[in-house]
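All protein chains but one are shown in place.
And then chain A:
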Amino acid sequence: MSSALLSVAGIHRTFGSGPAAVHALHDISFEVEPGTMVALVGRSGSGKTTLLNVIGGLDRPDRGTVTVDGIDVTALDEDGLSALRRERVSYVFQTFGLIPVLSAAENVGVPLRLARTPQADRERRVELLLELVGLAGHAQQRPGELSGGQQQRVAIARAIAASPRLLIADEPTGQLDAETGLSVMALLRGIVESEGVTALVSTHDPVMMALADRVIHLADGQLTT
């Protein structure tokens, strides 16, 4: 049996039908070992986001299987997928996706609330995570009062709050300047090491690729390396 945390096998995904059909993913297969940070690289429209969505269960492939931590994601129903996202897979998006009326600490605590973590444990964990992402002093600030980089740090803290096995980050530095982007990627790298989480990060930036353990290239829906 494979020791990979993530196993992608023969994934196909086509949008539309007939002559207008777009083959977003074509026979994608790869594996990712636990505790590694993998960069998914490709130009816009190469299928990066589609692949991440399929892996995280946000989209379903036409063919092929995705296994995360031994669970066949493609076979799960909606409740199973919800449980998967609550316990094993989390996301970081380019647009942060924080709840504007909640403070940074409350945003980080959202997955723990969904997991019904006791309040005291939740507060301890949130405090720890905010310290980890360097925002201990901004716990009570709302997203609107934080910079873009700080908001993305909150989003990362929220993503790892429930101790997922796999962290999927779709262009997490897309809305940040180069310097802030680099610091966010460095943070992700540090989290992979400190929390033992496996990260799959899509990016355009060659500098970011240098921080990854492995780089997977995607072009026109197919792996090129």
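Quick notes on this structure:
Just so we're on the same page, a contact is a pair of C-beta atoms (placed from the backbone, for glycine too) under 8 Å apart; a residue touches a chain by one contact, two chains touch by 3 or more; residues count from 1.
The rule is simple: contacts and distances are computed from a predicted model.
One chain of the assembly is not displayed; among "ABC3 transporter permease C-terminal domain-containing protein", "PTS system fructose-specific IIC component", "AzlD domain-containing protein" or "Dihydroorotate dehydrogenase", its UniProt protein name is "ABC3 transporter permease C-terminal domain-containing protein".
Considering the full assembly, A:Asp59 is the residue among A:Glu31, A:Asp59 or A:Glu195 that touches the omitted chain.
Contact with the undisplayed chain is limited, among A:Thr49, A:Thr67 or A:Thr198, to A:Thr49.
Among A:Ser82, A:Gln140 or A:Ser194, only A:Ser82 touches the chain left out of the display.
On the side of chain A, the interface with the absent chain consists of residues 49-50, 53, 56, 58-60, 78-79, 82-83, 85-87, 90-91, 93-95, 97, 99-102, 106, 110-111, 113-116, 119, 158, 162, using the contact rule stated above.
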